[in-house]
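Sharing a structure with you now.
As you look at this complex, bear in mind that one protein chain is not there, while each of the others sits in place.
== chain A ==
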């Protein structure tokens, strides 16, 4: 039963991936009203973390643009930033609709993200950092998707679509950047950096779920 739902979602997904832009349209009533306190709390914390993640990604790109805006990579960063802006819009809508509290740490996230973006442009192996970050975020999304699937796939179909889409996009990016990662592995201290980043991501997710 669950596998059938999963297959159906994957089919939807591959179609949806080609029409990433149109996901915006179907978000009007993405979640059924929560059945009880527990479900509301679970959905709340999931949506809060995801929203904070999108917000952070937005700020990171803003930081990168601030430094590299006028160079060759400027347009590429701008393009990726625009994609992230779309995701943030989506999550803003979901939050408003379902009366989910945004995280209290948003101002902190704002500054931290911007600073991180600026720093990332300076160090070598930026792409590898991005890959490390996206790996942990991907893992996080996977666990969220699993939770929703285990609960009841039909209730959360549309939310799952959004998450699977995000996951898919990140996986594609990761495959693209894997080549770069191999180069970056030659940079000394890469493993340390990667571990630090992954631990940071996990800690951030843990805190954001609660505050």
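As a working rule, contacts are C-beta pairs under 8 Å (C-beta built on N, C-alpha and C of every residue); 3 or more make two chains touch, one makes a residue touch a chain; residues count from 1.
The rule is short, and it goes like this: contacts and distances are computed from a predicted model.
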| query | Absent chain per UniProt: "Thioredoxin domain-containing protein 17", "Hemoglobin subunit beta-2-like", "Auxin-responsive protein" or "Ubiquinone biosynthesis protein"? | reply | "Ubiquinone biosynthesis protein"
| field | Option touching the unshown chain, where A:80, A:106 or A:119 are the choices | value | A:106
| note | Note that chain A touches the absent chain at residues 51, 91-92, 95-97, 99, 101-102, 104, 106-107
